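The complex is shown incomplete by one protein chain, all other protein chains being positioned as in the whole.
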Amino acid sequence: MRKSIVVLILVCFWACKTDKSQGESSDLSDWSMVETQGQNQSINMMMWKGDPKINAYMSDYVLPKIKSKYGIDVNIVSGQGSMIVQSLMTELQANKSESEIDLVWINGETFYQLRQIDALYGPWTSELPNAEFIDFDNPFIGKDFQQDIDGYELPWGNVQMTLIYDQAKIKNPPQNKVELLDFVKTHPGQFTFDNHFTGLTFLKSLLISFAENPDELYGDFDEVTYQKYSQQLWEYINKLKPYLWQNGEVFPENVAQMHQLFASGEIWFSMSNNDSEVDNKISEGLFPKSARAYVPDFGSIQNSHYLGIPKLSKHKAAAMLVANFMISAEAQSHKSKPEVWGDGSVLDIENLPENQKQHFENIAKRQYAPPRSELNQKALMELNPEYMIRLAEDFRTKIINP
Amino acid sequence: MKLKVYPILIKLLFWLLIVLPVVAGLGYALSYSLGLTGLLSKGFTLEYWQKALTTQSLWASFLYSLSIGIISVFISLCFAVSMALSWNKSIQQGRLSYFIFLPLCFPATVMAFVVLQWLSPSGWFSRIAFELGFINSLNAFPNLVRDFYGFGIIVCSVLLITPFFTILMSNIYKNENLLHLENLSKTLGASTAKTLKRVTLPILFQKSKMTLLLFVIFVMGSYEVPLILGRQYPQMVSVAIVQKIQKFNLNDIPLGFAMSVLYVILVVLVLMVLGKPSRKYLKPHFK
Partner (left out) sequence: MMSKVLKYIYVLAVVFPLVFLLGLSLAQQWQFPEILPQQWTFQHWGKSLFQEGDILKSLFLSLGLSLTLASLVSVLAFFISKFIAYSKYRQIYMRLTLVPYILSPVVLAVIFQYYFTLANLSGNFIGVLIAQLFFALPFGIVIFNNFWNNKLKSIEQLSFTLGASSRQSLLKVIIPLSKPAIVLCFFQSFLVSWFEYGLTQFIGLGKVKTLTVMVFNFINEANLFYAALACVLLVLPPIVLLYMNKKVLILAR
């Protein structure tokens, strides 16, 4: 008995051994240096792991490719925005010389907070050969929540928020605020939004819809403007509240939970920051085939998501190699296939060299969500992160716990 | 000399492994909550403490956790005592004993997951109610998880604690020779009900009250269960603390640390006032 336990322990130690390769020195301005320094290392990437498709894209496509191309091992660690900020913040505070994390998947308020505490390495994105083809002129890509990205984060994908409904249950989904209110009144308990990014993004599009001109809310955070429109927003939400799921006393904690509720038939609407989500989830078998995505007339927010490298990372060259691959035409086009992930590409496809352009040809169109060109017409810009932080705070104090 | 080094070494280990971590952690949390540490700190301030002590949500979350702890322990106690008294022999030995122990194999996480899959409006019980025609849509099913009264959390805690209590009660019953005392009381003319009320229950309670108190504290501090079965308001203490430290607003972090200091102090106070450490303790694995 005792022997077997000892043997087991040894086996387990062996099974979970970690190898730490040495970090590199400083000069990363020359790409050939980056290529030589970055190879054959192992790095940690922290990202949101809340979607099986995205996880599969990373583990079945990106990781093997990178391993065979550069010999880099990427260990993917689960953790989104706040967790990334908190971990990097503690490291800075503890005066660590080396970060546990080498690459992070971020945007908006995480980027804002990481810049606030100066936790990001940069500028680095212009070093990447593949960055040449990124459509930086597109304000939905070149600006992140109204902030200049300044080379501190690299655009990776672009998406637009959509509402998801079940065609079999709803013939004409509500297109504006009045219709939405009418809808929840006649169908109490069927609508809700989550208490996290997705729900907040929905709240932001509503907030913008109260302004006569969205430009009023674009740019830096403005207290007066916020007060003016948020007051109208909360009045409206309070009108909806009694007719929301669970009488608006509880909200799903995250988007995955909301999808689960939608899939089991508990609610009739879900929503997603990824416009291809509905195709993904139908192909996974989670959503019924009658699910459809749409953008109401008041529009929805389109934004990009990015990759960042922590300042204290000891494997910056390797992280840059990985990032460069992730924005290659090959990886971007694969990512944009609806059956893979359906994430919008950040590349300026029209201006790609012919041999790279071909990657984007013959990609099957998605079936259940409107085409991007149609969504683009209703696209709203992201607001300054301060708006989101305030909305989150006020949502808690004014709606969840009044 | 070996003999002299040994006690010092052990003492050192004790202070190093038991006392130091808590004191150091508390010190850090305290200094953070006073604005002395932290990347965004602006020097000493009582602002966060003032905010922490005056916001209603903090006290709500303490009170909420405490009442959930007390209610769960009380319900479990009722189940445990009735099972221990009526099935006393088969709990100690025989095939049933394995089944008494079986729920102990369930970690809090798993139990909470199971309860969620059972009690949520699209859960298993709701499906059965639907098939039997008790409800005509899943929205007619009552809110049993993520509800205001913490019903789901209580159910889950009761499922987790009851086996511990059953075994505890059954052991006390055996060790204190309660069967003998009961017979004596009946010989002296007391009715069965009176014997239960005057002899059995008081002894069981007397012998287990410290453990009961500890369990209230354990349930109060539970994290996984309310994370899965709880809702955004009111929140259990652990969940509230972690959320303050990890959500959108960086300025909330000192507040989270103030809350954790407060929680530690409250628990330690309870322990110092009421704790008699020589007792036998039991601890569930569900925190």
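Should a chain be cited, it is by its letter among A and B, assigned in written order, with residues numbered from 1 in that chain.
FYI, a contact is a pair of C-beta atoms (placed from the backbone, for glycine too) under 8 Å apart; a residue touches a chain by one contact, two chains touch by 3 or more.
Small disclaimer: the values here were computed from a predicted structure and weren't measured.
**Student:** Can you tell me which of B:E182, B:E224 or B:D252 touches the chain that was removed from the display?
**Tutor:** B:E224
**Student:** Go through subunit B and note every residue touching the omitted chain.
**Tutor:** Considering the whole complex, subunit B reaches the absent chain at 2-3, 7, 10-11, 13-14, 17-19, 21-22, 24-26, 28-29, 83, 86-87, 90, 96-99, 101-111, 113-114, 117-118, 122, 124, 126-128, 130-131, 138, 164, 167, 171, 214, 217-218, 220-224, 228, 237-238, 241-242, 245, 256-257, 260, 263-264, 267-268, 271-272, 275, 277-278, 280-283, 285-287.
**Student:** Considering the whole complex, not just the chains shown, which residues of subunit A touch the missing one?
**Tutor:** Looking at subunit A, the ones touching the missing chain are residues 5, 8-9, 11-13, 15-16, 18, 44, 46, 49-52, 55, 59, 75, 77-79, 83, 87, 90-91, 93-96, 98, 100-101, 254, 256-257, 259-260, 263-266, 285-286, 288.
The definition used in the following text is that only the chains that are shown with their structure count from here on.
**Student:** Can you compute the centre-to-centre distance for subunit A and subunit B, using the mean CA position of each chain? Integer Å is fine.
**Tutor:** The mean C-alpha positions of subunit A and subunit B differ by 36 Å.
**Student:** Help me check something: in the complex, which residues belonging to subunit A touch subunit B?
**Tutor:** 81-83, 85-86, 89, 92-93, 109, 113, 116-117, 188-190, 195, 246, 249-251, 253, 261, 264-266, 388-389, 392-393, 396, 400-401
**Student:** Under the definition above, what is the set of subunit B residues touching subunit A in their complex?
**Tutor:** Of all residues in subunit B, those touching subunit A are 37-40, 57, 120-122, 138-139, 143, 146-148, 231-234, 245-250, 253.
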